[in-house]
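Structure record follows, encoded as structure tokens.
The complex appears here minus one protein chain, its other protein chains still in place.
Our next item is chain A:
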């Protein structure tokens, strides 16, 4: 019964906050509602026993991706009225995408219920997870059966990361000020920066 209550709480909040993402007037509020939706989706994951996925959802999406969203939305000076104006125009497109997503969901659930897919039977990997914790089961699959796909995904991400760095890297202009050499700063001693003088009264200091 508590599980049912928790499920309806999380599911209701996911839907309500997803609706608020598109209904709220202020884009910053939209991002905050989106974060609430992510968070409640993580709650749903915990309820089905996928606590590892739930934690990853919170760490990756709520902790990193949504912070960047929030960052960008806060920094940009957005004209709220102009953004609202496109709503009616894009409404049919949105409905179409929603219909496609719904059809895909129904198709997927239907195929699953019909038993058409035999998940992981060839080497019995799908039954591997019984009696293991989430992390062990996922680790066993990722580094065992799906090692090639996993490595390929890793390489693609690495290339993307290097590409992003190369695109944004600006080599220092020769003679430009403002570049810090931390080693040089730390190696500097007081006697290199200051001079002790003991001038006579009325004489002043000459450096």
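The rule we apply is simple: a contact is a pair of C-beta atoms (placed from the backbone, for glycine too) under 8 Å apart; a residue touches a chain by one contact, two chains touch by 3 or more; residues count from 1.
Throughout what follows, contacts and distances are computed from a predicted model.
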Going by UniProt, what is the name of the one chain that was not included in the view, given "NADH-quinone oxidoreductase subunit H", "ABC-type polar amino acid transport system, ATPase", "(2Fe-2S)-binding protein" or "Putative zinc finger protein"? "NADH-quinone oxidoreductase subunit H"
Among A:48, A:101, A:135 or A:153, contact with the omitted chain is made only by A:135
Touching residue (missing chain; options A:22, A:48 or A:74): A:74
Omitted-chain footprint on chain A covers residues 1-2, 26, 28-29, 32, 35, 42, 51-52, 55-56, 58-59, 62-64, 67, 70-71, 74, 133-135, 180, 182
